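A protein chain is absent from this complex, but the other protein chains hold their places.
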Amino acid sequence: MGMPMELNTLIVTKTHEKRVQENLFTLQKDGYRLYPIEIPIEIRTTLEGETRGTALIKKIEWENAKTTITYQMISLNSSN
Amino acid sequence: MGMPMELNTLIVTKTHEKRVQENLFTLQKDGYRLYPIEIPIEIRTTLEGETRGTALIKKIEWENAKTTITYQMISLNSSN
Amino acid sequence: MGMPMELNTLIVTKTHEKRVQENLFTLQKDGYRLYPIEIPIEIRTTLEGETRGTALIKKIEWENAKTTITYQMISLNSSN
Partner (left out) sequence: MGMPMELNTLIVTKTHEKRVQENLFTLQKDGYRLYPIEIPIEIRTTLEGETRGTALIKKIEWENAKTTITYQMISLNSSN
């Protein structure tokens, strides 16, 4: 009767993010995932890939064994 | 730069819940609160009060330092 | 690179607990498990079994994909 969850310290998009506004995106991931909210977090396209910049997660939703995060890009990696 | 949160093992409504459907309710609480989702959880009107029954949390949303849960009542305390 | 964990709202001993003192026990479980600490929590021998009483978890240790809790029994189910 435990509830499986996963602690995440990076956002890995696998290019599944959807743009909502200029620099605001949503991303859905499998499972219940705990991310820091309103704290700068690194964002990558793949787990092993380069950093794409830094984001602030503004909203997290858990439902039906899915997690949807809404995040704002706050800085872009200058090498991109 | 830590993210304060609170682990909750009860739903305490303080009568602030809103009915969405027959036995589905939403409740907004201050802060980022972690509840078990899809696991039976006791529900009370006040922290020190009697149990009102058992609910299943179906959805949790965290945004702007508020937590909104959507829960389904699955059993009512027979003494109510 | 996420860290799998499990939120637990019950202690299920499967009779693997070890007595440390009069009413103080330790129990090791697989995986990284999050329990409420210093908050009354129900204790059972099996997940589907009857309640054995209420405990307070005093210490949680996570290491090598194991969780060890130290808990104090604070009330026993009178039917036992």
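Read from first to last, the chains carry the letters A, B and C; within each, the first residue is number 1.
Going forward, a residue touches a chain if its C-beta (ideal position, glycine included) is under 8 Å from a C-beta of that chain, and two chains touch if they have at least 3 such contacts.
These numbers come from a predicted model, not from an experiment.
J.: Mind listing the chain C residues that contact the chain we can't see here?
T.: Counting over the whole complex, chain C touches the hidden chain at residues 1-3, 32, 34, 36-39, 58-63, 65, 70.
J.: Name, in rising order, the residues on chain A that touch the hidden chain in the full complex.
T.: Spelled out for chain A, the touching residues are 7, 9, 34, 36, 39, 41.
J.: Please identify, in ascending order, the residues of chain B that touch the omitted chain?
T.: 1-10, 12, 33, 47
We take it that only the chains that are shown with their structure count from here on.
J.: In angstrom, rounded to a whole number, how far apart do the mean CA points of chain A and chain C lie?
T.: Result: the chain centres lie 32 Å from each other.
J.: Determine the centre-to-centre distance between chain A and chain B, using the mean Cα coordinates as centres, and give it in whole Å.
T.: 25
J.: Mind pulling the residue numbers of chain B that touch at least two other chains?
T.: Residues 34, 36, 39 of chain B each touch two or more of the other chains.
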